[in-house]
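Accompanying notes for the structure given below.
Of the protein chains in this complex, all but one are displayed in their positions.
Letters are used for the chains, namely A and B, taken in the order the chains are written, and counting of residues starts over at 1 for each.
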Amino acid sequence: MNSPPSATSHEVQLQINGKPAKLQLEPWVTLLDALRDHLDLTGSKKGCDHGQCGACTVICDGERILSCLTLGVMKNGSEITTIEGIAVEGEMHPLQKAFIDHDAFQCGYCTPGQICSGVALIAEGHAQTREEVKELMSGNLCRCGANTNIIDAIMEVKAGRYE
Amino acid sequence: MNNFKYLKADTPAAAIAAVADNAASNFVAGGTNLIDLWKYDLTHPDRLVDINGLSELKTITELPDGGLRLGALVSNAATAHHAIVRERYPLLSRAILAGATAQIRNSATNGGNLLQRTRCYYFYDAASPCNKRNPGSGCPAIEGHNRLHAILGYSQKCIAVFPSDMCVALAALEAVVQVAGPDGSREISFSDFHRLPGDHPERDNTLQPNELITSIDLPPTGFAPHHSYLKLRDRNSYAFALVSVATGFELENKTIKRARIALGGVAHQPWRVSAAEDLLVGKAPTAQSFGQAAGIILANAKGFGHNDFKIELARRAIIRNGLMALNPSSQRPGAQPSL
Partner (left out) sequence: MIQSKEIGRARRRIEGELKVTGQAKYAGEYQVPDLLHGYVVNATITKGRITSIDETAARAVPGVMEILHHERRLALPRFDIMYSDMDAPPGSPFRPLYDAKITFSGQPVALVVADTFEAARYAAALLNFTYEEVDFDVDLRANLEKAHKPAKGLATFIKPLPPNPRGDFSAAYADAEVRFEGEFHHASQHHNPLELFASTTVYEGPGKLTIYDKTQGTNNSQIYIANLFGLRFKDVRVIAPFVGGSFGSGLRPQYQLVMSVMAALTLKRNVRVTMDRSQMFTFGHRPETVQQTRFGATSDGELTAINHTAISETSSFEEYNEVVVNWGNMLYPAKNALLDYKIVPLDLYTPMDMRAPGGSTGMMAIETTIDQLADQLKMDPLEFRLRNYAERDVSADKPFSSKELRECYRQGAERFGWSDRHQEPRTNRRGNRLVGHGMSTGIWDVIALPGNASAKFTKKGRLIVKSAVTDNGQGTNTVMTQIAADQLGLPLEAVTFKYGKSKHPLSPVQGGSYTTGVIGSAVKLACLAVKNKLFKLAQIMDGFPLGDALPEDVDFIGGEIVLKQDPSVRIPLKDVIAFNRGKAVKASKSNIPNVFKLKQYTRAAHSAAFVEVEVDEQLGVVNVTRAVTAVAAGAIMNPQTARSQILGGMIWGISMALREETLLDTKLGKYVNTDLGEYHIPVHADIHELDVIFVEEKDEIINEIGAKGIGEIGLVSMAPAIVNAVYNATGKLVKVFPIKLGDLI
């Protein structure tokens, strides 16, 4: 769904999952709502809309951020990877495979955020030990309690067991 | 969650002019606090002036005096992981990494962190009275749920605390805030930046409405050999401090030559008492010394029921953190207690 231009709206160009997207957005549309409502990329989840759960995590210009706490207009020109773009040409990312193997989800609602966050965490390289991984993954809540399986999956991928 | 206009500024002067000509304009940096507040209907900007294009505010540079200039728009994460910050100001790095989450720290900026608002439940509920949000409406926290609230420096009008972690370290480091306004720039020492609620809890700090924070400057020394940040909270991560402590000291012949202790989560500003820091000079860094300092820092502390525990907890945290500072490598992710 793309809104017509208005007095207040802005043209926003994004590179989403490797493809350019041009949107006409009102300033008050968050990046999360732009993805979900305007681009039908509903893989990014809304668990709180206030930065308190991590379900909306996307990778923006190489960094994981919360898409509910930023505006679409503020990200004009950015490159964004959502859960829909984590797999490359139909081949799942090692972390996605590891999530399935480790049963690292139940309802699946926190999962896209956990995976985007985990993929970025591995790329950041700041976390080595399990304790560090747990701390740096703590921005992603899981109400089903898949926590240990999630961390197991990340540790396995970090250890190179999915290459 | 009103509608607003959006403007992206490309120079500091343009940004300042843009907020100066419209009383309801706000800067937006990371947006992690402003957008949150806007969505709760607690702030109603008429226009957002996006300052993310101000590239001169996005760098970390060394200062001629040996200090370090942290651009206001550098993200909290980039600051915490910056090689010089880690090496010379690890206290700051650890405090930042104890705040919020990896995602939030990637968006949150240094300038924005100083200006984040309290997390008081009643402040956050547009339908509740709150003197900070709606002056004169009352403070339900005083007789309500006040676990998060102040034990020091509160007023009859407001017992909210300033929730930042980064700022606790900045207070201990005695940073200086550089700001620019329509009439030029000025600097504000960190201890003058955040204010106590007094009769005007609606004002969190001494920044003027149309002033832009340009940088936060660190002095040459940063307690790298002996520092620690300890954060005590309701879960091991992703929660605001109930009590946090930033401690740094310099040792000479096994006694303290200079010490700084700042507390978070206990007042409307990062809390420092210079008499306590002075007392430590010449003393050995022992539990007993830190205990004496704690006694001075907390001499006037008072609880409001749910937060009474903070007084004793803060005392013990000051002692523990002093000992943790002796052995910085013992510190754990998320500034959890160690030893």
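Assume contacts are C-beta pairs under 8 Å (C-beta built on N, C-alpha and C of every residue); 3 or more make two chains touch, one makes a residue touch a chain.
Everything numeric here is computed off the predicted structure, so don't read it as measured data.
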Touching residue (missing chain; options A:Lys45, A:Lys75 or A:Lys158): A:Lys45
Missing-partner contacts on subunit B, residue numbers: 1-3, 41, 119, 121-122, 124-125, 127-128, 140, 143-145, 148, 232-240, 242, 309-310, 312-313, 316-317, 319-320, 333-334, 336-337, 339
Interface residues of subunit A (partner: the chain not displayed): 1, 3, 26, 28-29, 33, 36-37, 40-53, 55, 82-84, 86-87, 92, 96, 99-101, 103, 105-112, 115, 131, 133-135, 137-151
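Everything below uses one rule, namely that only the chains that are shown with their structure count from here on.
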Interchain centroid distance [CA atoms averaged], subunit A/subunit B, Å: 28
In the complex, subunit B residues that touch subunit A: 1-6, 8, 28, 30-32, 35-36, 39-40, 48, 50, 52, 77, 81, 100-104, 106-107, 236-238, 332-334
Sites on subunit A touched by subunit B in the complex: 8, 10, 26-28, 30, 49-51, 54, 57, 63-66, 68-71, 73-74, 76, 117, 120-121, 124, 126, 131-132, 134-139, 141
